[in-house]
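Note that one protein chain is taken out, while the other chains of the complex remain in position.
Now for chain A:
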């Protein structure tokens, strides 16, 4: 399965299993979503469970909070993560705090799906990676898959979770993994081990990282599209890196990170999002606090630059193989 098919399958499985699961968002119903993630669901489950919404992100999330208070398990879609900002008040002030402020009387068991990340010439408003905004909010879980297998298993776990989950889907790898070489032909998921996806129900637990590649030389922390760019670059360089795909940013698998960095003594953090106050800063601080006496080099970060996401200069901006190679070389030299 491709990642899109895996996500569609997760929704199908959960809608079949749990009558409380409802899917809503702009163009998700009859049309099946601008990325086809919800194709066929309305036909199968009816308009009371899969429906198109007006173009208002405040409304989509606000209504989902109310549906959750009623007892449903909504899976709202925000068409692009770049358009989640109008809904921030409902997410930050309401969904994230509802359990806390009502001492558990009301909960917001929703999973907000949203395509995110760059590498598709999406320009400023179809490329952003706003995960750091959500990891900063107490009461929200943030999940980002990097393979079809994880996408399905994590999405099922997210929908079953009783806390609000932001589920960011790296749209660059919806239809195939991306190694960062934008000038080479696009690959499909066919043949990739992460594309072996069971038809039925299974879950990938939230809060557990995945070791993509075991190694001794350095630890690379990443998630989403960057997992594939890093894997390819490390292979090209022949460096014995340990690659950890975090999969869930909150709650974070701190044990996996700590064990790995204590073993390797070196740490590189890679994400597409802008650098300052990005999630990489939190990761860097945690590694520094917990692995200080094991570190043999400064922790490095390769991230998007602190600019809005550019259109024509996309490949100068994107943390691709050139920038990752430089960073690894520097860490290994120190």
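Just so it is clear, a contact is a pair of C-beta atoms (placed from the backbone, for glycine too) under 8 Å apart; a residue touches a chain by one contact, two chains touch by 3 or more; residues count from 1.
By our rule, contacts and distances are computed from a predicted model.
Missing chain, UniProt protein name: "2-oxoisovalerate dehydrogenase subunit alpha", from among "Protocatechuate 3,4-dioxygenase subunit beta", "2-oxoisovalerate dehydrogenase subunit alpha", "Glutamate synthase (NADPH), homotetrameric" or "NADH-quinone oxidoreductase subunit M".
Interface note for the absent chain: among A:106, A:182, A:201 or A:315, the touching residue is A:106. Checked against the full complex, the candidates A:123, A:207, A:265 or A:308 give a single residue touching the omitted chain, namely A:207. Interface residues of chain A with the unshown chain, by the touch rule above, are 22, 48-49, 53-54, 56, 58-59, 61-72, 74, 86, 89-90, 93-94, 97-107, 138-139, 141, 161-163, 207, 250-252, 254.
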